[in-house]
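Yeah, one chain of the complex is gone here, protein chain that is, but the others are all in their spots.
Letters are used for the chains, namely A, B and C, taken in the order the chains are written, and counting of residues starts over at 1 for each.
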Amino acid sequence: MKLYEYLAKGRLKAHGIPVPPGVLCRTPDEVAKALEEICPAAVKAQVLVGGRGRAGGIKFAQDPEEGRKVASEILGMNLKGYTVEQVYVEGKIDVEREFYVSVTVDRNARKPLVMASSHGGVEIEDVEDKYIVRRHVDEAFGMQGYLARDIAAEMGLEGDVAKQVAVILQKLYEVFRTEDAELVEINPLVVSGGKVIAADARLNIDDAALFRHKDLPSVAEGTELELKVKEIGLAFVQLDGDIAVMANGAGMAMATLDALQHFGGKPANFLDAGGGASVEPTAQAMGVLVSMQPKAIFVNIFGGITRCDDVANAIVQVKNTQGIPVPLVVRLVGTNEQQGVEILRREGIEAFREMSEAARKAVELAGEVR
Amino acid sequence: MKLYEYLAKGRLKAHGIPVPPGVLCRTPDEVAKALEEICPAAVKAQVLVGGRGRAGGIKFAQDPEEGRKVASEILGMNLKGYTVEQVYVEGKIDVEREFYVSVTVDRNARKPLVMASSHGGVEIEDVEDKYIVRRHVDEAFGMQGYLARDIAAEMGLEGDVAKQVAVILQKLYEVFRTEDAELVEINPLVVSGGKVIAADARLNIDDAALFRHKDLPSVAEGTELELKVKEIGLAFVQLDGDIAVMANGAGMAMATLDALQHFGGKPANFLDAGGGASVEPTAQAMGVLVSMQPKAIFVNIFGGITRCDDVANAIVQVKNTQGIPVPLVVRLVGTNEQQGVEILRREGIEAFREMSEAARKAVELAGEVR
Amino acid sequence: MAIIIDQDTRVVVQGMTGNQGSFHTGQMVKYGTNVVAGTSPTKAGQDHEGIPVFASVREAVLERGANASIVFVPAAFAKDAAFEAIDAGCKVVVMIPEHIPVQDSILIVEYARFRGAKVVGPNTYGLISPGKAKMGIMPNHIYAPGPVGLVARSGTLSYEIAAALTDAGLGQSTAIGMGGDPVVGQVFNDVLHQFEKDPETKACVLVGEIGGSAEEEAAEFIKTMSKPVVAYLAGRAAPPGKRMGHAGAIIERGRGTLESKRKALEAAGVTVVEMPWEVAPAVKKLLG
Partner (left out) sequence: MAIIIDQDTRVVVQGMTGNQGSFHTGQMVKYGTNVVAGTSPTKAGQDHEGIPVFASVREAVLERGANASIVFVPAAFAKDAAFEAIDAGCKVVVMIPEHIPVQDSILIVEYARFRGAKVVGPNTYGLISPGKAKMGIMPNHIYAPGPVGLVARSGTLSYEIAAALTDAGLGQSTAIGMGGDPVVGQVFNDVLHQFEKDPETKACVLVGEIGGSAEEEAAEFIKTMSKPVVAYLAGRAAPPGKRMGHAGAIIERGRGTLESKRKALEAAGVTVVEMPWEVAPAVKKLLG
């Protein structure tokens, strides 16, 4: 779960990392009031999309009236599909230097990875490798002082700035650990009047660890349909094609999309119906696929824990209630295959054995054979 | 550093371990006042010696008047050499069962060791081995829930009592870690009205870690002379013999005592003059030895980092200021040996080369040859 | 021979009396796995389908000689369970649960390294050495003993491929699920090292997917391997920035693309096939 900028900065501050003064506002009046204390200030849209600035989501104000004006421009605006409901009014700071620091998980090393650069202010992907310092932490043993000092030195920093950055690095690691972060990033980390301050921050919390962080407000990310399927408890991603897809298992679902594409089709979604889902959630998922009004629906099941008869029954249930008004291709093999195939046949639905044939057929029915 | 009972319990309480209500008092009036709140209560002398109860340092009171009375008996009394200056007034609790739990350092395993027994209330040394549960903790990884539950189960506990003990074990380990304890012990840990409570507690803090615990009041332990030499920064232990001893290095000092005893002598002290002590502290240490009025003084030096001429000069300095009115035997070999021997010779002091000869001579001069 | 587990593996099931634990214990026993004990916080002292239930893994190790554990407890308690198994002396710990916090997984993997144990998963379907032992939730009937070492990130896709191999007369030495999480105990690299040393394994199949760079890391080792490797990689149709079911299957900041994986593997001499149904024929061809 990604946190809004103001929440991320609040967490950094709670761990002792200096941030500019700031206030969260919901109305132009609140913004004007905030500017009486914090002035000049940046008024920043609180949305979870990159490139806010260029899209007009960040504006500056020199006095309360200007604050009110820019706030009314930003609040309510549509920013890459998201409506801006909150802005963060933050004291403008003079920037002398810009650094980059982050802690994330290195999945190959299977350790936390600290990255740092004296070339901050741009996306880290755009920084030349030789300007990026990368160091791992042995998580059980924690980040020791030497490592923070080493990193600051390897960034090319010296004196008091190096000391401040080293302290911030240790606190940043603390944020990473105690907040169950997948990523905590300060970019840019700026020097302003000799002080090192976090000018912008990202903090992504591990969804799987949210049960340990009940105090965090829930920040939902995804399209309406994605959020709806998430409620059923299934993994779902909306794509821009026209063949709706259901498969069991994440890898199987990916392979199913690949197969459709292989034969010239365009998948409309990713949907993992789970390794052992029962009739009800499967039927709900089928219902969602129908509601997407695709050109065809492709169900690809390799029954292991999933039982083919359960899947067949779910399909029949949807057919007899909601109706399935588009071509349907079902591939069904594995556990209780014969029962499943029989259930479908009684309803006039042919089941395929081979994934390749079935995928080709689905593409053909969607009228898209290359 | 050993903490007084009231301090130890305060630390346990701060970490969430249940303790009986208690108040520290310095006068009989304070004790009477405390009994208005906590009644009936135990009035317990706060001294760092075992067996307080049998020595009359713990008495019970049913009302404020009785509290005043027993407090005036305990306050000011001499308990195994220590004057009682404070008492801890603690609510009396009904004891249904008594357990033992502790965390200490297992120096062989080089890990924290948790010990627990359902046979509490007596010294753990007196408990049969089969009734003691011993489990190690991998310190970097911490004490996990399963270990606490395992230990409670192996103690033979069940149900709610087992759960409470498991929680207390995890908190006890937390005390061990965060307080830099050498030993934290609850004995007895009692069941009273279904609740598990720490009825008595010991908490010894690692002297070397005191710099991390500046909030702790300093609790000095040792004889007057021992505390005095500690101030010079040397390791010193008073013994009950009559040959005063100085050597450099802890092992060497121990071996020197052993050698004196081997030849029938009785050492008056252990004194490690350090691996590389200079003239001044060595002279101060010599001064202390003289002030002990022993029958003889034995100085045993193997000069490595320590320079023999420094030691010789220190001896001469004491001889010419304070004076050395008892027989002195010096064994001096190693770095700058010749200079040292020459310095002593000029003052009429003969230096030995062999430790065995020197030790024998010291015992002889003390008039104690067997 | 086989890798990691075989007929000498003595399994304790953590969380044996729960729904999932109970069902899959039955399936493992049916397959012939030597399940010697289970644990349960509430049913210790009882028997569960003839298998003794203990309060702790330690007891299972001391009383029944368990040397491997399979974990079926809820994700929030999985770290505690894994530490318990490792501390008790289990040398193989199979972590079935998904949605384990990634920092818990890091600590589990570190602890396993510290104590010399192997962790499979989390979010894995487990592993099976056909004809010898199974620790996992895969269907029993699709595997057969044979010369192919199979390692996959994903469950069902791996079953698809295992079944096709078996149908083609190509049995498996061991089939192992690496797990769909970003941080797992056994990565392709670790597993391939073991297959390379295993005399029974004659060829390897690697089933990868987008996200991370475990496939690229594996390619480095494959360069030094004597045994042929066939790879199928899932997710070419996946858009960047979207999690494709698995927490690990995501192309982030331009990393973890299929293209980079395919290039690395092909440079290492791997036969990378386009579609899952091409795996078995490719293996057949390589084994002659």
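Definition applied: a contact is a pair of C-beta atoms (placed from the backbone, for glycine too) under 8 Å apart; a residue touches a chain by one contact, two chains touch by 3 or more.
Please read these numbers as outputs of a predicted model, since none were measured by experiment.
One chain is not depicted; across the entire complex it touches A, B, C.
Across B:G91, B:P188, B:G249 or B:P294, the single residue that touches the chain missing here is B:G249.
Interface note for the absent chain: among B:L24, B:I58 or B:A140, the touching residue is B:A140.
When the full complex is taken into account, the listed residue touching the unshown chain is B:A259, out of B:A162, B:V175 or B:A259. From the set B:R26, B:K80 or B:R212, the residue in touch with the chain omitted from the display is B:R212, counting the whole complex. Mapped onto chain C, contacts with the missing chain fall at residues 110, 113-114.
Looking at chain B, the residues touching the absent chain are 105, 107-108, 110-112, 123-125, 138-140, 177, 180, 182, 206-209, 211-212, 235, 237, 239, 247-255, 257-262, 267, 270, 272, 275, 302-306, 333-335, 354-356. For chain A, the list of residues touching the undisplayed chain reads 138, 141, 144-147, 149-150, 153.
Operating definition for what follows: only the chains that are shown with their structure count from here on.
Taking the mean Cα position of each chain as its centre, A sits at the greatest distance from chain B. Counting contacting C-beta pairs between every two chains, the top pair is A-C. The centroid of the Cα atoms in chain A and the matching centroid in chain B are 57 Å apart.
Centroid to centroid, with C-alpha atoms defining each point, chain B and chain C lie 54 Å apart.
Per-chain CA centroids place chain A at a distance of 27 Å from chain C.
Residue numbers of chain B whose C-beta contacts span two or more other chains: 140-141. Among all residues of chain C, those that touch two or more other chains are 107, 110-111, 114.
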